[in-house]
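Of the protein chains in this complex, all but one are displayed in their positions.
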Amino acid sequence: MRFAVIGAGRIGQLHASHLAHAIRGAELVAVVDVAMPAAEETAARWAAKAYPDLRSVLAQEAIDAVCIASATETHIALIEEAAAAGLHIFCEKPIDHDLAHIDRALAAVQQAGVLLQVGFNRRFDANAERVRAALLAGEIGEPYTLHLISRDPAPPTLEYLRGSGGIFLDMMIHDFDMARFLIGAEVESVFTLAGVRVDPRIGELGDLDTALVSLRFSNGVIGMIDNCRQAVYGYDQRIELFGSKGSIRTDHQYANSATLQTAAAIARDLPHHFFIERYRESYIRELEQFIAAIESGQPPPVTGMDGRIPVVLARAARLSYDENRPVNPREVDG
Amino acid sequence: MRFAVIGAGRIGQLHASHLAHAIRGAELVAVVDVAMPAAEETAARWAAKAYPDLRSVLAQEAIDAVCIASATETHIALIEEAAAAGLHIFCEKPIDHDLAHIDRALAAVQQAGVLLQVGFNRRFDANAERVRAALLAGEIGEPYTLHLISRDPAPPTLEYLRGSGGIFLDMMIHDFDMARFLIGAEVESVFTLAGVRVDPRIGELGDLDTALVSLRFSNGVIGMIDNCRQAVYGYDQRIELFGSKGSIRTDHQYANSATLQTAAAIARDLPHHFFIERYRESYIRELEQFIAAIESGQPPPVTGMDGRIPVVLARAARLSYDENRPVNPREVDG
Amino acid sequence: MRFAVIGAGRIGQLHASHLAHAIRGAELVAVVDVAMPAAEETAARWAAKAYPDLRSVLAQEAIDAVCIASATETHIALIEEAAAAGLHIFCEKPIDHDLAHIDRALAAVQQAGVLLQVGFNRRFDANAERVRAALLAGEIGEPYTLHLISRDPAPPTLEYLRGSGGIFLDMMIHDFDMARFLIGAEVESVFTLAGVRVDPRIGELGDLDTALVSLRFSNGVIGMIDNCRQAVYGYDQRIELFGSKGSIRTDHQYANSATLQTAAAIARDLPHHFFIERYRESYIRELEQFIAAIESGQPPPVTGMDGRIPVVLARAARLSYDENRPVNPREVDG
Partner (left out) sequence: MRFAVIGAGRIGQLHASHLAHAIRGAELVAVVDVAMPAAEETAARWAAKAYPDLRSVLAQEAIDAVCIASATETHIALIEEAAAAGLHIFCEKPIDHDLAHIDRALAAVQQAGVLLQVGFNRRFDANAERVRAALLAGEIGEPYTLHLISRDPAPPTLEYLRGSGGIFLDMMIHDFDMARFLIGAEVESVFTLAGVRVDPRIGELGDLDTALVSLRFSNGVIGMIDNCRQAVYGYDQRIELFGSKGSIRTDHQYANSATLQTAAAIARDLPHHFFIERYRESYIRELEQFIAAIESGQPPPVTGMDGRIPVVLARAARLSYDENRPVNPREVDG
């Protein structure tokens, strides 16, 4: 499976690295970035070729799939271009901030008969898989309540935030996906409490940095998502799913298991600092399963619709905040 | 300090035991219960005398204080009677379900110049004290987000539930108090998601058994309370307070620290099963501090107003559920 | 059961407190100390009477039992005196440092037909009981290997150490008892590695402050005991028993379950600092069971022989160190 990775930023470099050496069956052929020096640096690292755009790749290379890791606003056009070329598409989240654009892209994919997988990598994390497995195996009985905590070690740059779509579309979107993945039902109501606590400049952008969103699912499960742009102790990623026969809880992942006992405290080193360290395995597994889906002709583990619904939920969460009322996601969908 | 304990049920027996032998400066003189055999059994156990009502105690014994642990609907009259007799009053939560009644009782207490402490024992638990101390000492910086989880091992009897006032007044009231205690600010908005998941007969009573309540405090902190009437693994009592410089989290308390490693799992025994084991120390400390407040002339650590406000919040939480909207507690307060 | 507590030092005060208010069926009648001010202070605290010696108590009070918590060198004479007076005897560990003396005292006890229990309180700790229960219930199968770690937060005074009998008789004696209690078999060989690491003045007394003692039991279990006079993070008391079907491990006990997450570490407060906090419950339970044994006519849970054998093992451990060879305890027993 010959790949072009589009976007040579942090996440594009990560995917390029995995496709180049860590994923059996994958070959990294091209790295694309409008900033050619960036494309060249990553390409050189893995003995691939650098291109300024997808069109140039298509003109010179035989490839099977693209991995889209460029800026969000470029996703729709790239999906359409790749679909038209008959390429399978792995696209980073979110597909887009606009539902009409997303629908156009999904239609293009369907028409071309190619496979589209969205990059909700956390589904492939061992913790998330274990929680899901516990539910499916009946280990916790009927699910009652879900808690998702996701806190970043530090906010992104203000420049990044300006184009990010805001905390719900940029950050909590992962949790909306996780909620749907774990519960296996749709969210029928969201209610948001949020504020600007970390940095007033985030508020000046019209964005928020700290939020609690309550969720009610169609199957009666209730839950909440806790997001904050800054947890000084590192990347905080926790899940708890509580039900009639028990509860399953995940906790931090650490680089070592050492406990240091001194006159000051019984202490562990900080957990993994951010997503690159914390979710490394999941980034590999999502691409392995993308390839497996292509080879088997099965649907991908994260579909285009799985990419679309969290965008709806993110918009509903923002509306709930703006109007201080619970919002049914259908209100913001069309 | 000579005490009469009123009510010889489970919690009355606990207080009687502590006053009789575990609290320096306290003496258990009388145990009161309309069911005289119950009063006699507890009284005999601690070499105290049994009485059918407070009036009879007052007629025959010189006492300084009462510990009211009878049914909630008897609290107001007992507070008024004790206040009129110049007795200091320790009263179990909730004072009453009706705010007007509470106000009448608080007025009687104030007029009599006696001291009233409400039995929110969890404030005196080492975990709650540690979280509060972390906040006060600046260990977590500015507080952003609060999580309170309180799950009982099993629901009470339906008969008990019928007169309980419902999950918000009977169970979550502890968490409303804890939220105010930990944050040191008032709740300005509550929003409730809830359902009947544990037992449909609870729903037939018009009650709920599983709830998530979102809170917004006057100082900008946001938070949520998770209650369920049944956690099969035992009494689940957890706090997390997250802020600008860190987070403090408490977890289960166990009867031992042993971990059993077998071919099946790496496992610990279940945590303390319920409040009697889990919060034993706090029940002693709240009475010690009640006595200390009387002796020092200082206000009690949990005032009558601290007993009143959680009732307001409980009523607001129910209204939020009924109307599916965030509720400002002032809406339900007169 | 009317008690005189002999010795008003730290441990005598603890027993007096428990007998006075925490143990049903016990009454604290007298506190004895050659230093009458100390006796008076403790006696006054619990409304008991102070005496300078046991003889004076016997002359003026009707008592059923003594709790001997005076200096080790006074134990033998007190046991003989109490036995002659027909009193049941609870005696702190070690009974004595000299085996011939111990044998004399045990003979006096047997002749008088009174009950003697030795104060190996740790057997009554929830952790030790849980490990023992795991073994008896077959949860870990056949036992293979035992690890006992016991480290004090700080060494006692040099004055205390001078008369202590050394680390094996004063400190590790608890672990020798624990080893026998947990394994239910006798130690056939000890081998000692030890040194003076904490304070050279301990070495100048001819004592040691850090030791690892290997044990071979008659039933094939092997094990080791780790002692140090100073662990700066507090009282370190751990057990691991490993066997064919698993392993059970105990860990620190803490005053709270809070974890503080900051930019520096994920940390817990230090565990209980020393035995008074850590083993409080066990001190109550050992006396409860002493009383229960007297009342039931059953043998005590820690017999005179249980008090004698750890003294043999302590002497063997020292000989092993002195001669750098494994020692069979029978070598040092008469």
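To keep things simple, chains are lettered A, B and C as they appear, and every chain counts its residues starting from 1.
Definition applied: contacts are C-beta pairs under 8 Å (C-beta built on N, C-alpha and C of every residue); 3 or more make two chains touch, one makes a residue touch a chain.
Just so you know, these numbers come straight off a predicted model, no measurement behind them.
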item	value
Given A:269, A:288 or A:333, the one touching the chain that is not displayed	A:269
Identified contact with the non-displayed chain, of A:71, A:126 or A:158	A:126
Candidates C:51, C:176 or C:233 - the one touching the absent chain	C:233
Residue, one of C:90, C:124, C:176 or C:191, that touches the chain absent here	C:191
Chain A residues that touch the omitted chain in the full complex	21-22, 126-127, 129-131, 134, 139-140, 245-253, 255-263, 269
Contact set of chain B toward the excluded chain (per top definition)	231-233, 236, 252, 260-271
Touch residues of chain C, complete complex, unshown partner	142, 144-145, 147, 151, 189, 191, 193-195, 197-198, 210-212, 214-216, 220, 222-224, 226, 228, 230-233, 236, 242, 244-247, 324-326
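Keep in mind that, in the parts below, only the chains that are shown with their structure count from here on.
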item	value
Homomeric contact chain A-chain C: same or different residue positions, threshold half	same
Separation of chain B from chain C, taking each centre as the mean of its C-alpha atoms, in whole Å	39
Numbers and ranges of chain B residues touching at least 2 other chains	245-247
